[in-house]
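Working notes, structure below.
Here the complex is missing one protein chain, while the rest keep their positions.
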Amino acid sequence: MSERPRIRREDPDRAAPVRHWGNLFRSAASPSAPSTNGSAKREPTDEMTVYDAANGPASASNAAVFGPISEDARIAIENAYRVVDEHLQEGRRAAQSRRDDVRVSAPGAFPAASIGSAGIGLAAENIQAMVAESIRFYSTLAPLWTSVVNSIATAATAASPPDDAGLAAAPLARPPMPGSETTMVGEPIIIELASARMTRVTIDLIPQANATKLATSGLHSIVPNCQSIRDLTFIVDSHSNRPVVRIRVPDDQPVGCYNGVIVDIDSGDPRGTITLRVEA
Amino acid sequence: MSATATSALVPEILNEYGELTRAKLREYLPTCEPRRHLYDLVSDYPLRGGKMMRPSLCIATARAFGAGIDDALDTAVAIELLHNALLIHDDIEDGSEQRRGRPTLHVEHGIPLALNAGDTLTLVSLRPLIANRNRLGGEIAMKIMKESERMALASAEGQALELGWRKDNVLDLDEADYLRMVLKKTCWLATIFPVRVGALIGSRGAADLDSFMHFGFFLGATFQIQDDLLNLVADRKYGKERDGDLWEGKRTLMLIRLFRELPPADRDRLKTIMRGSRTERMAEDVAWIRAEMDHHGCIDYARRHAHWLAGVALHEYSVAFSHLPDSRDKRFIEEMVTWVVERN
Partner (left out) sequence: MVRILAHGRRLIDIIMPIEVAVIGGGCAAITAAFELTRPQHQGKFHVTVYQLGWRLGGKGASGRGPADRIEEHGLHIWMGFYENAFRLLRECYAELDRDPHKCRMADWRDAFTAAPLVGVMDRSPHGAWVPWLALFPPAEGLPGDPLTNHNPFSITAYLGRLATMLRITIASAQMHQHDQVAGGAAQTSIDPFSSIGSGEGPSSVTIDEIAATIARLLKYGLIATVAGLNEVVALLEVVLRALPSYSTDIIINLLGTVSTAARGQIEPLIENDDELRRLWEVIDLTLAVMTGIVRFGLTTDPRGFDAIDDYELRDWLRLNGASERSLNSAVIRGIYDLAFAYQDADPQRPFQAAGLAVRGSLRMFFTFRGAFFWRMQAAMGDVVFAPFYEVLKRRGVTFRFFHRLENLRLADPSTLAPGERSYVESLEFDVQATTNHGQEYRPLIDVRGLPCWPSRPDYAQLTDGELFEREGRDFESHWDRHKVASRTLRVGQDFDFVVLGVGLGAIPHVARDLVARDQRWRDLVNHVPTVATQAFQIWMREDMATLGWRHRQTAVSAFTHPFDTWADMRHLIAEESWPRAPRAIAYFCSALPDAKSNGGANEQSASEYPLTMREAVRQSAINFLNRDIKYLWPAAVLPNGGFRWDLLVGTEESSHPNIGSAHDDAVAANSSGSSEDAGESRFDSQFWTANVNPSDRYVQSPPKTTRFRISPLDNTYDNLTVAGDWTACGLNVGCVEAAVMSGRLAAHALAKSPTLEDIVGYDHP
């Protein structure tokens, strides 16, 4: 194994057990559970999906082995937690969207933009304006009441915002784009190829990759004992100031496909792949 | 060792903080003209008295954190005023006829005057919040203002949700729908807001308000279910008409449960009864609904529900309050949970 920048553990979501009694009721019901993020489910290494499949359907009688808490009570309490957690989530989302963009408010939940309360910074000087806004708000509230009734009544159940608002898809989990031979995000990388043979090079980088800070440990074949291609470097061209990868393919390189991982020099995190095909 | 002998502390503190709030509240009630058509009406509900649960919760939470009574008193007054303002509107929208043992405001004075008084009372409720700035400083006052804005909106949405169900005669609801409505319509003003702003005041803005959301919600939901139960069983001393909720077509946990339990034919009958307005319903219809509720165990079911939620409320109490030193106010808040579910 060749040397490479070191890999760091990610921080865990938590580092201690949750011994709360209420935890009992918050299993899958909590909307903050990561599994509700649709994009994560398609991640091929998702442990849970495979794991459950391996175990087969859970036996329904297990619950009875443990607590005497009736099914009725469990459902009722789970329901209640789901409702309040959803509400908290809505509030957070609304606060977040206010933080992100003063003018855009979350639909349904807390349309505070109507009061023009910009930002969280709450400087004390703002209070006069805030009070004025609030007076206007309150004075419109009461008549609003009845008119809101009429408008909301028909769409009572549609009052909550769409579930996926504010959730970004994880870029790594996106399926491969068929036919995209090179993905050029931002500045394209110039390929300088020195080869006596017919050779094709494909580079895939994730969008966040900083093209001026890349490295790879060589291109390897899955054919056993096949020599790797090691003569390649990522540099920044001093004239054009553009990223360049220089590759030299030895004359005796066997025909085949060679792959390598492109990593970020600083963090060691993978940034993409490079594929080189030596044709016959 | 009787289980019904609930603590003496709850009524004691409700009385104590209630008196303080009422005294302060009078300072904010306008005493100028025009009295007969406006300010007398504005002052009517607040002076009829009440349990004073909301302001007491707010004061007790702030004090449990170590704040003084005066730090929380203005906010407590605002809560009580807004609560009364909303009651005026609720009574109009629900078509209620009695409030705290007397005719409702719109029954006595007509809807236009009552509405106007309600709006004015809403405005009056803002004044103590503005006064907070002098005592608590701009930042805390601003945070309370923001909380109250959120609370007012949630209350409006909750009321709209329920009235919408009534207007469109929606009956096919589940417990989660019901709780979603109750969270907004009842809990925010009755419990969530008082404990959240109490914690804000007491901790000078440092407390984690999410855990108070949980506690407030479970306490408030317990309160609402118990309230609906009392409406079905209580006599005149409760201050409302018997079975008033059934007459009004209010979506209670019992009604939702009943609809789900009924065979299809009876469901249609229930739907038909519920379709009309209050005046179209017959006494025998109401009696039938009441009997079916008994028959299908809906009342027992709601009672159990209240107990479950009370249990969770106790748990959430320990999460939110356990780090605070023991105090009379802290004990009061804990005992509120039992009181809410056992009061009659």
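Note that the chains are named A and B in the order they appear, and that numbering of residues resets to 1 at the start of each chain.
Methods note: a contact is a pair of C-beta atoms (placed from the backbone, for glycine too) under 8 Å apart; a residue touches a chain by one contact, two chains touch by 3 or more.
Because the structure is a prediction, the values reported are computed rather than measured.
**Student:** Using the touch definition given at the top, which of the shown chains does the missing chain touch?
**Tutor:** It touches the following shown chains in the full complex: A, B.
**Student:** Of the listed residues B:22, B:135, B:242 or B:304, which contacts the missing chain in the full complex?
**Tutor:** Result: among the candidates, B:304 touches the missing chain.
**Student:** Among A:220, A:248 or A:277, exactly one should touch the missing chain; which is it?
**Tutor:** That would be A:220, which touches the missing chain.
**Student:** Specify the residue from the set A:94, A:205, A:245 or A:276 that touches the hidden chain.
**Tutor:** For the chain that is not drawn, the touching residue is A:205.
**Student:** At which residues does chain A meet the chain that is not included here?
**Tutor:** So the residues of chain A touching the missing chain come out as 1-21, 23-24, 27-28, 44-48, 50-52, 54-56, 58-70, 171-172, 174-177, 183, 204-207, 217, 220, 222, 259-261, 270, 272-273, 275.
**Student:** Since one chain has been left out of the picture, which residues of chain B touch it in the full complex?
**Tutor:** That gives, for chain B, the contact residues 1-4, 6, 300, 303-304, 307, 310-311, 314-315, 317-319, 322, 338, 341-342.
Note that in this section only the chains that are shown with their structure count from here on.
**Student:** Could you tell me the distance, in whole angstrom, between the mean C-alpha positions of chain A and chain B?
**Tutor:** The answer is 41 Å.
**Student:** Which bits of chain B are touching chain A when the two form their complex?
**Tutor:** Interface residues on the chain B side: 85, 89, 93, 115, 118-119, 122-123, 125-126, 129-130, 133, 137-139, 141-143, 145-146, 148-150, 152-154, 156-157, 159-161, 163-165, 167-168, 170, 174-177, 179-180, 183-184, 210, 213-214, 217-218, 221, 304-305, 308-309, 312, 315-316, 319.
**Student:** Give the list of chain A residues in touch with chain B in this complex.
**Tutor:** Residues 20-22, 25, 72-73, 75-77, 79-84, 86-88, 91, 110-112, 115, 117, 122-127, 130-131, 134-135, 137-139, 141-146, 148-149, 152-154, 156-157, 159.
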